[in-house]
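Here the complex is missing one protein chain, while the rest keep their positions.
Up next, chain A:
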Amino acid sequence: MNSIAGRHWLSALVLLCLVALGLGQAWAQDAGASEAASSDQGPALLSALAESSFRDKEAAIDAIAESGDERARRWLESFAEGKLARVKDSGAIVVVLENRGRNWPVADALTLEPAGEISRRELDRVSINNSLRGYLDSTLALIDLRVDDPAQRLAAARDLLGEVEAEAVDSLSELAAAESDPEVAATLEQAIAIARVEQGDVAAVEALSGSLNGQARAALMQASRSDDVALAEAAQAALAESEQALKLNRAAETLYFGLSLGSVLVLAAIGLAITFGVMGVINMAHGELIMLGAYTTWAMQQLLPGQPGLALLLAIPAGFLVAALVGVAIERGVIQFLKGRPLETLLATFGVSLILQQLVRTLISPLNRTVVTPEWMSGSLVINEALSLTLNRLYVLGFAILVFAALMLVMRRTRLGLEVRAVTQNRAMARSMGIRATRVDILTFALGSGVAGLAGVALSQLTNVGPNLGQNYIIDSFMVVVFGGVGNLWGTLVAGLSLGVINQVLEPWAGAVLAKILVLVFIILFIQKRPRGLFPQKGRAAEG
């Protein structure tokens, strides 16, 4: 449900940008024209600021803010910091760059260029007091709200949330009404509503109902404790509403992380599901094949420095090939001699995994290698204030689904898939029908190992690439395969995703380690109930 809402947001955003672009251009032309006409306004505006009494300075500030002068922001900022000064002799206004020592470096206020150093005694500071500072802050925000770039306006509007002074509400309302960008307008409305609620306006509570913003909720929280019964009740209702929305978003986030973890598990386990299903052997070196895939990514990035994205894309076929070749070597070198002895195969492949791990440690490094995340994969997709999805996880999720779909195609639509399924169901019968089981074994092993390599490529984007990478996934992978039911790809998918989600759901109240233990215990208990997994094979093949 949330992802749909997210899509709406996205399309609205795109539309907005287009509209804002058009409006912005028109507005920019306007601003340019007014600036050209009032290029001489600067000295007058500044001297008004410098010379008037505290009471009149507000008017001077307003004049500067409304001038539309692009230097206005800098002037007011300097003024707020107390760094605006007047040279006693010439009466020119300067910006003090650094007020330390005897001679202060200054910049000309009109050109904003550095203008050498002036003795401290030559300068008269433009004075300011605290009430003016408060007034300046909101005025500066107003200036930011008038810039062309909608993104900048949005940032300014966000800064205003919870910071709006009572006096600024009216001018902000005018701005909000004139605002072309709906998102900026909405944010402004919210900022105004927060200010109104703080003043005890019951009507404004409605606008904050269901808001995910922390400032809005803080304002509501305060209002709910107010003496005004109507206000307190309305605020409480609104707070409950936003609590609900927040819970929903948190659930969506947990689901996303769970699916992400699950997709990693599926990637790691699916190759194992194939080899285990077809040959009935447990390849304990499967984790190390994943590790090799991750190291292939690293090697590709070393070969193509400065192009991490291209290297990552090339690593997909390369990782598949490397892992597949090593897998075939394991099958031919070890497993073929241990046909029909699954437990011995388990031990022998465990030995292979030790050797591969140590090989990487000796040849490359016992330390973790860094694999760069390309720019298009970093960052996150912001859905709303409480929910943003990290892009690399999104890509890995998509990649897992792609790999799964491709494997399904291979298994359902190709000759190899047919033969693999035949051998899985009944090796003796398949052989008597003319299927060369040894060839199927080799190809299956290559396929399963290659998928492990793909998992490694994906994992290199999420975790550290080190010699122990595979070890961390091997037990989890077996759990997924056993949970899902051997020789069943759908089972692996469902098992992997659900284990990922279960893990993430348990994590907040149990902690990461305990969640993992609970999942392991859950699987151990589950296997007792259904020894053949979620989706057991039917018929005589299941007797194995």
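The rule is simple: contacts are C-beta pairs under 8 Å (C-beta built on N, C-alpha and C of every residue); 3 or more make two chains touch, one makes a residue touch a chain; residues count from 1.
By our rule, contacts and distances are computed from a predicted model.
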Absent chain [UniProt protein name; select from "Urea ABC transporter permease subunit UrtC", "Stage V sporulation protein AE", "Positive regulator of CheA protein activity (CheW)" or "Ferritin-like domain-containing protein"]: "Urea ABC transporter permease subunit UrtC"
Touch criterion as defined above, residue of A:V197, A:V278 or A:A348 at the omitted chain: A:A348
Contacting the left-out chain in the complete assembly, out of A:A59, A:A203, A:A406 or A:I524: A:I524
Touching the absent chain when the full complex is considered, from A:G82, A:P105 or A:G280: A:G280
Per the touch definition above, residue among A:A80, A:V126, A:V334 or A:V420 touching the missing chain: A:V334
In chain A, positions touching the absent partner: 280, 282, 334, 337-348, 350-355, 357-359, 361-362, 427-428, 431, 436-438, 475, 478-479, 482, 513-514, 516-517, 520-521, 523-525, 527-529, 531, 543-544
